[in-house]
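Below: the structure, in structure tokens.
Removed: one protein chain of the complex. Kept in place: all other protein chains.
Take a look at chain A:
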Amino acid sequence: MEAATTSASALRAQIVATEQELSKLKEQLAKIEEKETSVNEIPVEPVTSKWPLSQEEYTRYGRQMIVPSIGIQGQLRLKNAKVLIIGAGGLGCPAAAYLAGAGVGTLGIVDGDTVELSNLHRQILHTTARVGMKKVDSAISYLSSLNPNPTYTPHPTHLTPSNAPSILAPYDVVLDCTDNPASRYLISDTCVLLRKPLVSASALRTEGQLIVLNHPALPAGNELGGPCYRCVFPKPPPVESVVSCGDGGVLGPVVGVMGVLQAAEAVRLICGGGLGGSGVEGRKEGNRLLIFGQNGEPQFRSLKMRGRRKGCFACSGEGGLGLESLSSGSLDYVLFCGLSAPVNILHDDERILPRDYDEVKKKGGEHLLVDVREKVQFDICSIEGSINVPFSRIQRGEGLGDGLGEDERPVYVVCRLGNDSQVVVRKLKDAGLERVVGDIRGGLRAWRKEVDASWPEY
């Protein structure tokens, strides 16, 4: 068995290595081919042809080129455009696929993460065989096989204030496909400083939001420019209100829709020809925020948003944001948005290790295990005999519910990771419920490690 596991993992490693090698080879080939073409095609009029595109390109892009809003001019603009996609996740994957397919000339992808199994339901460029591979490499491997024409530039790193300006500088349009407020502020600030229009989207559960920012990308201080992220959200949300896809969940098609919409907006910006920040296009349509909710009524709502904010820290020209302050690291975006410290509000004697709780359970001592995960998670898997009182219910002040509040049995509380359970223990104790012993340290994740290896980790 062990030998089988070892050889399987060796094979997996070999597959990853081979995939990486393959993507490198493809990239080299693409570069050589590009050089060949550029040698043959300088200037835009190819020496060998009187047409600006190759026959392969006319065929490949024909279906979109005959759309009146694209045309040959739009296609050539796409070919000359450089688009940066920040985040090769649920938004970035579909966005990149459509932009590559559409024939954007240069596509840069920024991501410092590696592919995980839990990404695959929505991050459509990655594959099961590429789990463990860098996301940028996995993405480019897919994109090159989709369309070898564009130049793909991998940026296998997380965006930071010091590297953001140099990474963004060569591009014409930026897509924010990230998943946290700190990077959203950083990207928006950098786009304002470098005068790049920004297509920003986000998604969670069954909802998504899309907004085009800093378009037209006029210099800071020009109030005809499009608003930036700070104009719309001058202050970051409290850390405890920020829910990640890992905690809140997300539906693949929902985040996919938002990524596809980002690609559509980018194509519109590029083909519209207003990228130089000439100023008109953005104003005509006004500033809009599109919200999508699968269960919404209506499912799509286009909301009218404000323009640039007077005194905005980033785009008013008087807020104090500058390239130097950005690159020098004097702006700490993570600090600005707050750090989510692990909850630590219980005393040691109010916390029990999973293995110690298991002993309590095995000894058959009368007790009650309250699982405070939301019902949808409790339904996936639960410890035998535990009862479900969702965290949200306790927050509504409804206590442990009928029949449970009156009984004398000691109460243990458990949740997924051991944070909410602490909050609940404190709350119940403060409410005078003395039979509450404490929580299970580390939650069900620790339970899996210490006690039950079969516990489904979702």
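As a working rule, contacts are C-beta pairs under 8 Å (C-beta built on N, C-alpha and C of every residue); 3 or more make two chains touch, one makes a residue touch a chain; residues count from 1.
As a working rule, contacts and distances are computed from a predicted model.
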item	value
Listed names "Sister chromatid cohesion protein Dcc1", "Ubiquitin-related modifier 1", "Chromosome transmission fidelity protein 8" or "RNA polymerase I-specific transcription initiation factor RRN3-like", with the criterion being the UniProt name of the chain not displayed	"Ubiquitin-related modifier 1"
Full-complex contact with the absent chain, from A:48, A:128 or A:241	A:241
Touching residue (missing chain; options A:303, A:323, A:345 or A:380)	A:303
Sole contact to the chain not displayed, among A:291, A:381, A:417 or A:446	A:291
Touching residue (missing chain; options A:91, A:143, A:267 or A:331)	A:91
Contact footprint on chain A, counting only the chain that is left out	87, 89-92, 177-181, 184, 201-205, 207-209, 232-238, 240-245, 248, 250, 255, 258, 289, 291, 293, 295-297, 301-306, 392, 395-397
